[in-house]
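For this view, one protein chain was removed and the others were kept in their places.
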Amino acid sequence: MRLSLSLIFFASALPFPASGQSSPAPAKADVVQYHAAIDNVKYVFGVAPPVAHLKPGNILEATSLDCFGNALQKPGDTMALVKGDNPLTGPFYIDGAEPGDTLAIRILDLQVDGKQGVGTFSPGFGAVNSTHYTPVLETKPLPERIWFYPIDKEKNTTTFQALDSDFQVSFPLHPFLGCIGVAPANGEARSSIVPAEFGGNMDAPEVSAGNTLYLPVNVSGALFYFGDGHAAMGDGEVAGSAVEVPMRARFQFELVKGKHAGWPRFENEKEIMAAGVYRPVDDAVRIAVTELIHWIHADYGLSELDAYELLSKVARIHLTEMVDPNYVVVASVEKQYLPPKKH
Amino acid sequence: MRLSLSLIFFASALPFPASGQSSPAPAKADVVQYHAAIDNVKYVFGVAPPVAHLKPGNILEATSLDCFGNALQKPGDTMALVKGDNPLTGPFYIDGAEPGDTLAIRILDLQVDGKQGVGTFSPGFGAVNSTHYTPVLETKPLPERIWFYPIDKEKNTTTFQALDSDFQVSFPLHPFLGCIGVAPANGEARSSIVPAEFGGNMDAPEVSAGNTLYLPVNVSGALFYFGDGHAAMGDGEVAGSAVEVPMRARFQFELVKGKHAGWPRFENEKEIMAAGVYRPVDDAVRIAVTELIHWIHADYGLSELDAYELLSKVARIHLTEMVDPNYVVVASVEKQYLPPKKH
Amino acid sequence: MRLSLSLIFFASALPFPASGQSSPAPAKADVVQYHAAIDNVKYVFGVAPPVAHLKPGNILEATSLDCFGNALQKPGDTMALVKGDNPLTGPFYIDGAEPGDTLAIRILDLQVDGKQGVGTFSPGFGAVNSTHYTPVLETKPLPERIWFYPIDKEKNTTTFQALDSDFQVSFPLHPFLGCIGVAPANGEARSSIVPAEFGGNMDAPEVSAGNTLYLPVNVSGALFYFGDGHAAMGDGEVAGSAVEVPMRARFQFELVKGKHAGWPRFENEKEIMAAGVYRPVDDAVRIAVTELIHWIHADYGLSELDAYELLSKVARIHLTEMVDPNYVVVASVEKQYLPPKKH
Partner (left out) sequence: MRLSLSLIFFASALPFPASGQSSPAPAKADVVQYHAAIDNVKYVFGVAPPVAHLKPGNILEATSLDCFGNALQKPGDTMALVKGDNPLTGPFYIDGAEPGDTLAIRILDLQVDGKQGVGTFSPGFGAVNSTHYTPVLETKPLPERIWFYPIDKEKNTTTFQALDSDFQVSFPLHPFLGCIGVAPANGEARSSIVPAEFGGNMDAPEVSAGNTLYLPVNVSGALFYFGDGHAAMGDGEVAGSAVEVPMRARFQFELVKGKHAGWPRFENEKEIMAAGVYRPVDDAVRIAVTELIHWIHADYGLSELDAYELLSKVARIHLTEMVDPNYVVVASVEKQYLPPKKH
């Protein structure tokens, strides 16, 4: 048995001007720098001693290892070399953040930190094979496989090379972070493979430069973590991996005091975006869409039924991944279709 | 108890050159014309006397009523005026089509046939309210509502006018058909509100000019129907309606003899697209993605694991609707990312 | 797009005394007899010429073939011999039944009509293997298999004989009908493998002697069908078959005029039972439980919240099958826990 969770819906404030992809950080912000290594990463979103403190307005420049701890480097390497999934950089303590606040994370820049990415298939994990949470009887599991993806930063592309034929093809980079989150609520600690209300392994391409992510603050200091860089990824991350890469990241933090969102939210100059992070996909959609309706109602003043109707005409719904322990859907609407924001 | 369904996966042939939005129909094709009216529409995808015959290569020019049978015209009109949902134009008998074939439907042109569209909310129907198939206890159902959308063909826009405030906003037209399908397999007849293997009420923006739709032929003549024109729609059609309009449509038909797809497929010059049409969304995704992998393997020669991996990097997954008795997901990949098609 | 389905919730009347397993039929009822054969069965729940007429109060004594049309008789027989799944006996026209009524079907007696039952596994069908509607990639499908089950009527048991070892074990018979239903609403015709609002392939052990089944009447005469006899079955019918047998059945029909249930309901002397028939199981549970709450509120006078609370303490929820195109859940409560029925 449990009681109802009470949510205080939050009227977004976008505490700095919403930014486009190229907007520079404020000139005088203090910058904290941090370098991830295999002996300082974490594997859990939870309470742990902070690796650094930042004040609201400060900028963080930090690196992350790839989701395999950079262990897969060349043909012949196998999963057995991987010491843990999704090593996280952090946690970073945001001074002044208290439960009930919202942490706004402005993603200023993401750069692939290396010359190659990795893709893997592991039996038991994926959207359309027998898995831990959707098991089926089978005569023999599919085999483990590893693909390497050279990164061409000049052309802004990476290249798929088939393993069972000689086909290869290049496609554009879209760098983003698979993992980004804070310490969960209710004293929980969650594996870095899990996405949920606190963010986590959302595998959302929306976690890219130019977007701001809002997360609920659940513990003093919020305790910010990130990792699992992706150079590019298809919708749903169906076979279970993106083009997995180490990353160099630049963030700026701000606090919205006394306001608390139930679920992660994104914003940029053009769109507002609400995430639903649960299973099945149907429920992730229900969460994302009701959150977006509540957001429009609270901040832009449409009635809930008018907002519902408008979304039925112009909403976008993005299935970011259907392979992790929870699934992630982002529902969004362009600001040009909304009334002016309420003060 | 039932036996397994056996599927013969089909290697697509694209029986005419894949077309862009503006490609003209072949010059000398015979043209069949047909005009829908409230006394000649159908409400079921099934076996019924054909309203016309077409030969492969022929062109059909026909109109459809809107999903309310054009019954809602002005403020004050109510759902009580609607005699039946999704009236269908058809069926059209395609000469030579036999069970085991695939019907290729080239969508040459779609034009909104009127000056106004309609959007409605009905309690019991929608993605995020209590419904017939996902019922919850509630103190009072949400109220019925109707919105009217003036169509501006010159600007290619339509306009939302809020009912509970004075906000209005315009957004672009993207005309497509909510309903398109053939007679189902196994002697079934399905309501025009249902999407399934035979197509039907897929509410897929992919049913637009420039795309070719492949459907399995289940009965002699295939028995093609269409209707439920949409001037524009958001992903998921979340409140249960698009901008509902009468439509003028132009199609060309072709047959792929002796090949049979288990589920609807789309194709144009740039993409191949596989639909999954079932519940929950998770299973619709599984159907769409496995179908796309089988398609790539059969026609483009990648191994299934290579195809799975490639889709994990470049696939698009589109939730077209989550409101009808089955849900619809379209998984797609750009042809530029695939090997050359096998002969 | 579609409108809301409007449901008129029905206050059950139980038009004859609720019966225990042994209660005899009224003495003077007319009896209609009918014998199923492979050339008179149907494979669709829909409108078809009736094979006989019955008046309310009449008794039907009829036989059904097993779900394979009695085609599997001995080791070495294969699925290829099966001409169609779930051949149905009927339809029977119930005089006076009109849309908006409820048909009450009292199941007086069911007897296994033979000395042996059959169980099968077919790849592509089952609760925990890759299927048509929940497909996954696999290296090789599981193999087709057939088990034969001798029936011992004296001991009231049947016997499982393992195929891959020499183990055998007997277990009790519980004869019931996998298929029982009427013509669907909205002009639909549904395959005999499908359960839905009209009943159909519910694979519910509740369809056994002593129970009364209520189904909505959707067309004049209701058009009653049955088949797919089961000598015994586990919850969920997980591998896709029960102990499949031909059956001899005895029913009595009654009409509840002007009352209409949205979903199938069962009743006997001790319990009321509401079925939810859809996908995923979560939604089948939601349908069954909300129906049971509405039923208790309408007929037994508890408020909806009191009924909800009481069910949280004493309800039973039965997953009958999770293998057919829709899944079936029956939620029930003992009448001893309810207030006296309202007049």
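Here the chain labels run A, B and C in written order, and each chain numbers its own residues starting at 1.
The rule is short, and it goes like this: a residue touches a chain if its C-beta (ideal position, glycine included) is under 8 Å from a C-beta of that chain, and two chains touch if they have at least 3 such contacts.
Values in this document were obtained by computation on a predicted structure and should not be read as measured data.
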Residue, one of A:109, A:206, A:235 or A:283, that touches the chain absent here: A:283
Option touching the unshown chain, where C:37, C:81 or C:305 are the choices: C:305
Absent-chain contact - pick from C:97, C:127, C:219 or C:255: C:127
Full-complex contact with the absent chain, from A:188, A:269 or A:334: A:188
Residue numbers in chain C that touch the chain omitted from display: 119, 121, 126-128, 142-143, 145, 147, 149, 160, 162-165, 167, 169, 171, 232-243, 279-282, 285-286, 289-290, 293, 301-303, 305-306, 308-317, 319, 322, 327, 331, 336-339
Touch list for chain B against the chain that is not drawn: 128-130, 134-142, 280, 282
Those residues of chain A which, in the complete complex, touch the missing chain: 1-7, 43-44, 46, 67, 79, 82, 85-86, 120, 122-125, 132-137, 178, 186-191, 193, 201, 203, 228, 230, 237, 240-242, 244, 262, 278-280, 283, 286-287, 290, 293, 304, 308, 323-324
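In the analysis below, only the chains that are shown with their structure count from here on.
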Gap in Å, rounded to a whole number, between the CA centres of chain B and chain A: 33
Mean-CA-position distance for chain C and chain A (Å): 47
Per-residue multi-chain contacts in chain C, two or more chains: 134-137, 280
